[in-house]
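Worksheet: the structure to be examined is printed underneath.
All protein chains of the complex are present and in place, except for one that has been dropped.
Entry: chain A
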Amino acid sequence: MSADFDSRESSAGPLGRIRGRFEGPNTLGNSTPFWVAFALAVVGLAAYPQFVGLYSVLTSTKYFALAFLALSLTLVWGYCGVLSFGQVAFFGIAAYAFGVIGVNFSSAGGITAAVVGAVVAGTLFALVLGYFMFYGGVSDVYVTIITLVVALVLNTFMAQTAGSEWAVGEAQLGGFNGMPDVPDLVIGIGETNVGLGDIVPLYYALLVSLVVTYLALRVLVNSRFGMTMVAVREDEQRTATFGYDIAFVKLVAFTIGGALAAVGGVFYAAWGNYVDPTVFGIQFAALPVVWASVGGRESLLGTVGATLVIERMRTGLTEGVGPLGPEWAFVIIGGLLISIIVLLPSGVAPSLDRIGKRLLDRLGDRSSSRPTEEPVE
């Protein structure tokens, strides 16, 4: 496979070299048709607000915020082999931190500082937790358990912050009722700022951030560090034998994952102007695992796609399906998760990728004007 990429890099000129950075053995979709389809999908999403009502735009914006959470788990679990059930911990910490700082400093500069502070808080928490786990030699299952327990403990903790003594400056934590009045997103200082409180501007801001993040992650997972992460996932001991510092690689991946989840948390809190302890609850914690498992945890785009589709489905389920009321949503989601794990362990995206490649091969054979993209397996 890699010979294929090398030859392209040397032959295709500057544009090909740039494209080469986004492609590699660690991502699905390394063909020209893929990039054309990707560009069309982005254009489609950009045009979406022109064709639907504000409510649809609003809910789609939430799905984008959640997609960051999905990407964070894909990076940590799919690429580095560390199954974290606690990505929501970093998401929720950032959401609360954004609320607390934003409520206390409501100027443009204050809210920009809140964004930075919240992402730093989520990332630092991941760094400290990851340090204890990976440098303590905690092995895979225990990492999963610890991360889940951390999320559930935060859930218990935030749920009991109802009293007036649980306040940071002006911001009441509010226990079960959560924190209302989380400010809108504003980037800038003083007069030179961009307010992203309205529905449509926020939609575009999140869409652009998501596309940029996706492309950046493609570069990351196909870089030297990305190769090392995948090596750790595939065989930890062998990678260690080659002289790589396993704990360090895992810690870096886990911290980047924490940062991504934190970004999602900020967007989520700013989107709804609200955050409550359910962001740390077991049902919410299950969602990223569902998205990643269904979409294909080793595929960045598959996870994002699954997030959008499953969350759209959940929104639909709140009105009920046929005779089943909204309370069936989690039965259906859980059932979907179990079936995918048992029947299609690698998720939907890799299967779609195989079908796509087979179609391309067949087209190539028929016209026989271009060589096949992939070596025949």
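We take it that contacts are C-beta pairs under 8 Å (C-beta built on N, C-alpha and C of every residue); 3 or more make two chains touch, one makes a residue touch a chain; residues count from 1.
Here is the rule we use: contacts and distances are computed from a predicted model.
One subunit of the complex is not drawn; among "2-oxoglutarate synthase subunit KorA", "Ferredoxin:NADP+ oxidoreductase, subunit alpha", "Pyruvate dehydrogenase (Acetyl-transferring)" or "Urea ABC transporter, permease protein UrtB", its UniProt record names it "Urea ABC transporter, permease protein UrtB". Touching the missing chain, out of A:F85, A:F125, A:Y203 or A:F254, is residue A:F85. Checked against the hidden chain, the listed residues A:A97, A:V290 or A:V348 yield one contact partner: A:V290.
From the options A:L28, A:A118, A:L152 or A:L360, the residue with contact to the chain not on display is A:L152. Touching the chain that is not shown, out of A:Y48, A:Y244 or A:F330: A:F330 (per the contact rule at the top). The missing chain, though absent from the display, is touched by one residue of A:D140, A:E170, A:D198 or A:D235; that residue is A:D140.
Where chain A meets the omitted chain, the residues involved are 77, 83, 85, 132-133, 136-142, 144-146, 148-149, 152-153, 156-157, 160, 282-283, 286, 289-290, 293, 327-328, 330-331, 333-338, 341-342, 345.
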